[in-house]
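Shown here: the complex without one of its protein chains, the others still in place.
Residue numbering begins at 1 within each chain, and the chains themselves are lettered A, B and C in the order written.
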Amino acid sequence: MDVMPKWAEVILVPLISLLLAAIISALVILAIGEDPIAAVKLMITGALGSTYGWGYTLYYATNFMFTGLAVAIAFHARLFNIGGEGQAMLGGLGVALACLYIPWPHWSLALVGATAMAALFGAIWAAIPAWLQAKRGSHIVITTIMFNFIAAALLNYVLVNLLRPKGQMDPATARFPEATQLPTLHDLLAPLGIEFSKAAPANVSLLVAAAACVGLWVLIWRTRLGYEIRAYGHSESAAKYAGISPVKITMVAMIISGALAGMMAINNVMGEAERLVLNSTEGAGFIGIAVALMGRSHPLGVFIAAILFGFLYQGGAELALWTSIPRELIVVIQALVILFTGALDNMVRMPLEKMFLAVRRARAPKPERKPVEPAE
Amino acid sequence: MTQETTLERQATAAPDVPAIELKGISKAFGPVQANKDISIRVMPGTIHGIIGENGAGKSTLMSILYGFYKADKGEIWINGSKKEIPDSQAAIAAGIGMVFQHFKLVENFTVLENIILGAEDGRLLKPSLAKARRTLLELAEDYGLNVEPDALVQDIGVGMQQRVEILKALYRQADILILDEPTGVLTPAEADQLFRILGRLRSEGKTIILITHKLREIMEITDTVSVMRRGEMTATVRTQDTSPQELAELMVGRKVLLRVDKKPATPGDVVLDIKNLKVVDEKGVERLRGIDLQVRAGEVLGIAGVAGNGQSELLEVLGGYADGTGEVRLNGQSLDLTGRHSDGQSRRARGIAHVPEDRQREGLIMDYQAWENTAFGYHHDPEYRAGVLMNNAAIRNDTAEKMERFDVRPPNPKLAAKNFSGGNQQKIVLAREIERNPDLLLVGQPTRGVDIGAIEFIHQQIVALRDQGKAILLVSVELEEILALSDRIAVMFDGRVMGERLPEDTDEKELGLLMAGITDTNAPHSVAEVEANLAHAGGDPHKEV
Amino acid sequence: EPALIFDLGGKFDKSFNEAAHNGAQRWQEETGLNYREIELQSEAQREQALRRFAEAGSNPIITMGFAMADPLSSVAADYPDTNFVAIDVTWLENPNIRQIGFAEHEGSYLVGMLAAMASKSGTVGFIGGMDIPLIRHFGCGYAQGAKAVNADATVIANMTGTTPAAWNDPVKGSELTKAQISQGADVVYAAAGGTGVGVLQTAADENILSIGVDSNQNHLHPGKVLTSMLKRVDVAVYDALAAGDDLETGVFTLGLAEEGVGYALDDNNGPLITDEMKAAVDEARQKIIDGEIEVTSYYANDSCPALDF
Partner (left out) sequence: MDYLTLIQLLDSTVRLATPLLLACLAGLFSERAGIFDIGLEGKMLAAAFFSAAIAALSGSVWLGLLAGIGASLALSALHGLASITFRGNQLISGVAINFLAAGMTVLIAQGWFKQGGRTPSLMGGARFEGITLPGAEAIADVPFIGPLYAELISGHSILVYMALAAVPLSWWILYRTRFGLRLRAVGENPASVDTAGISVVGLRYAAVGICGILCGIAGAYLSTALQAGFVKDMSAGRGFIALAALIFAKWRPWHALWATLLFGLFGALETRPDVIEAVIGMKVQGQLLGALPYLMTVIILAGFVGKAIPPRAGGEPYVKER
């Protein structure tokens, strides 16, 4: 029997936790001699006050949706994939190869092709640690961390030595051909008569990410595979009893996870930069962990948490633009959000549970006893 | 109780002062009221039994006495004086020792380390260990509690582990000993010996509280007995003034049939034919050392044995989730024991259903709702399928029907498995497996942790399936259950079948000796011999019993 | 109000972002005027910052680093009335950009010569930050300079790593320095951002000479830093700010001739640079300016004649 009603669990607890994070953040802002109220206003107008702001917020959110979903699906199988960063880097490589070496006639086909390549590359990068875990017992947390470093070295090699056009200073690929450029939200919404900022990088990948959320929801809660993944995640011993193969689930869950992380590249590499640069992932793989945890590994939760982090990123960028608040402050705010919503959530939940329990006791007096005297 | 009488009691530390007195203990776990206003007195030098359905609150009450939980309300009096027992340290100081239902041992520590944990004499271990070793020798002599001090707990059998728990309490010089369902894991011989030890302790003036489900034990050894129901203490009586039948009724609140009603079996063709089955575990230990068994249609083959003697492995290999070698035929066709077709789903496809020994670890996903659990293992069945998706509506309808038929309470398919009581969880598993109409049903510990009322129902279902002409392989550590349900009994010891008996031709004593690996059941045997044998049969530490 | 966009390393990178910051600070102190600035945090912010500042009317907008080239080419086209200054970019077509490149290989050549002349062992070291072409470009000029003085000189080159963390790992910088010392190096040149802090420190601790980069780092360990390869980003930024509306656009390559690069000589390292050394280097400098010596750029062929990376 649950102590708290569902709405309290999924809305009230995160909300109060966020509030606490905000209060501490405000104190930090105050401590470095800035005005927290003005800062919050700036963040909100900057991130949500215009289609331009939304365009950036959603752009970042798209990245986090992919990496957040990646972490979430692995969590369902009780696997901790810290390797989203490396998988997304490899996904970028897949996108770059697809865009540079295949003459796509139209962006839509290019999108399909690049998505497939991104997913494939990301999946391969996740499959190796998965296999090592399933067959060799190598701790997946460690191997995925190592694979992040290895991916960085690999990408560096490929960009510096192979894909960089001769004489270009930038360790980056050439710009992708015109035909692979993805339509932005401006392009997509214009036919509907909606005016959306032309400059913002949010693009059709957002729809892919949203579709991935829906798809993953269906996968997790409606398909037999999802049923098996969750069962394995809840209890390995029971899964074995039911004939669910641990090796298969470990591999499949990590491959899906890696594919999702890799798919982030269609947003940042293909949609925004339109070329592959070093460090294009910029820690989105790690933010994905926070996003998945905050979203309680539920695709809808991930969707919302990704937008929250997109807001933090874009709001933080606005702060950096118009104030002298150092960018490390944004890192601190992120840390506080992760801390309060993720690790200290029981600090909020425990007293709330007590409250709800007390309310329930007060409302429903024990049936076998006489009604309590109203005197006291 | 008034202030005056309290003082009076303290003044007269006479034998009529209770060793333990609990007054108005209440305890809630979140919404669950585990103990409601419970009072109880136990006189020194007596053995007091506590019985009650699972979840009645027995363990909770004793854990409060031991300082493991803190009561919401109520007082604890020990030897006539009021004690605050905020933690187990205080309980130990008050002379209370407790052997928990689930042992609290560190499995990769030695016996000695487990014994001194928390009762060390100084900051350094060496002197403590030396002292404990000496004391252990003395205790072994005094009570016949032999243990191997340097063995790792994970390498010794459950019976031995329990002994370590008792020694832990005695090492701390407990005058009050609480034992929570101690005999569930013991052979009859071991149980007898335990009772002899308890008798000795009683005669030395120690006070013992014994929680058990076995009415026979209550009748045999206790002086007084309390019955708990739904968190309340419903009765306390002198043992000699009551009967098992009366106690059962007090527990469940209605008349219960203590015997299984069944017609003689009419066995048909051989359904399951096992030849020279061997299983080696991850550590390379041979768990099954060549098993030969047959089960016919329309009969129940009962497998008796002390936990950890290979019964679990037998079920696992037949259920498809452990690898083995040898030959197993089902309806004449051989079963794959390793590799591609050796998994739970292939087995189900061949007509084998399996009620696993541990419903919480294996049979159910505790976080899944009832309907999801109903499909567990059968989720690939066509009737539960809608393309690549699962046909959730169909599963839910099916679950509702099954819950109805198996009297699962509450009959709500959307309730998570963890929110059902133990008996009802077991009914969900049973409904799932039996309703498949399998050729062979594997059943492990079908009534473990299930109250008397539900036991009755579950036994009826198993017998009914047998009467439909299905083959049933029953594994249970409860001899009573084996004797009541089986048409044929095989006893396992140390990975081998020690012998087969017909229930009408044998008794608990003979089976008990077989369970200890002694085949010459007519010669007289000492407890020491039984014990020595059992010490060699490795218990499986990973199974909570 | 002008604006300054720092690259991902941040304005205190001990390297060229910091030099830009210093130039801008000097301008601010001298004129009392203000400027806007942002330290980029992500790739996507490049274009965003450009547009936001352009829309807010900032002029000129100064960007740091080659990675800004790509977004700049499209944004500059959208704001023809705004002037942009791009440091380390020389290949764009837009008319409203002042593109400034530095001939780092020429400056590195000179310090390479000094290193080889100061070295007693005939072995000199180079420690780069993240392994990217720009850093190889530094190392390549350095090696050519060293070999010019002593054809038998050994140049040991190490990179700190392949991730951005390589810019901030002074511990590894230290170890690399010690490793080079044990291979005989007695002068090391660090082009490694924050990692260089560790290189210079260790060189000073181990009593060998080091060479700083970008700004004048001679003062960090007086008497222990042989010289610093100067890349006058601060001057470029200061000039651009000072020019204000009169900013001249086009492509400018600042080499030795323009005093855009050079080596640092001050009280801290005066005793270390003998007159012969100074004479030799100044002669080479003149010859490079006159075209008599040609220092090969790593970019020309993505390879280095004097050093194998």
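As a convention for this text, a residue touches a chain if its C-beta (ideal position, glycine included) is under 8 Å from a C-beta of that chain, and two chains touch if they have at least 3 such contacts.
Since we're looking at a predicted model, the values are computed, not measured.
The chain that is not displayed touches the following shown chains in the complete assembly: A, B, C.
Among C:33, C:171 or C:279, only C:171 touches the chain that is left out of the view. The chain that is not drawn here is touched, among residues A:52, A:121 or A:147, by A:147.
In the complete complex, the residue from B:90, B:197, B:256 or B:349 that touches the missing chain is B:90.
Across B:117, B:140 or B:270, the single residue that touches the chain missing here is B:117.
Residue-level contact of chain B with the missing chain is found at 29-30, 66-69, 87-92, 98, 100, 104-109, 113-114, 116-120, 122-126, 128.
One chain of the complex is left out; on chain C, the residues touching it are 10-14, 18, 131, 156, 158-159, 161-162, 165, 168-172, 174-176, 178-179, 182-183, 194, 197-198, 201, 205, 220, 308-309. Touching the omitted chain from chain A are residues 28, 32, 80, 132, 136-139, 141-143, 145-147, 149-150, 153-154, 156-157, 160-161, 286, 289-290, 293, 326, 328-332, 334-336, 338-339, 342-347, 350.
As a working rule, only the chains that are shown with their structure count from here on.
With chains as nodes and touching pairs as edges, the resulting graph is an open line. A straight line joining the Cα centres of chain B and chain C is 75 Å long. Rounded to whole angstrom, the centroid-to-centroid distance between chain A and chain C, based on C-alpha atoms, equals 37 Å. Mean C-alpha position of chain A lies 45 Å from that of chain B.
Among all residues of chain C, none touch two or more other chains. Interface residues of chain A, counted against chain B in their complex, comprise 1, 3, 218, 222-224, 227-228, 230-231, 234-235, 237-238, 240-245, 353, 357, 360.
Looking at the complex, you find that chain A touches chain C at residues 56, 59-60, 149, 152-153, 155-157, 160, 164, 166-172, 175, 199, 201, 268, 272-273, 275, 277-280, 282, 313, 316-317, 320-322, 326-327, 330.
Taken in their complex, chain C has these residues touching chain A: 8, 10, 36, 38-39, 41-45, 47-49, 51-53, 66-67, 69-70, 88, 130-134, 137, 162-164, 299-300, 302.
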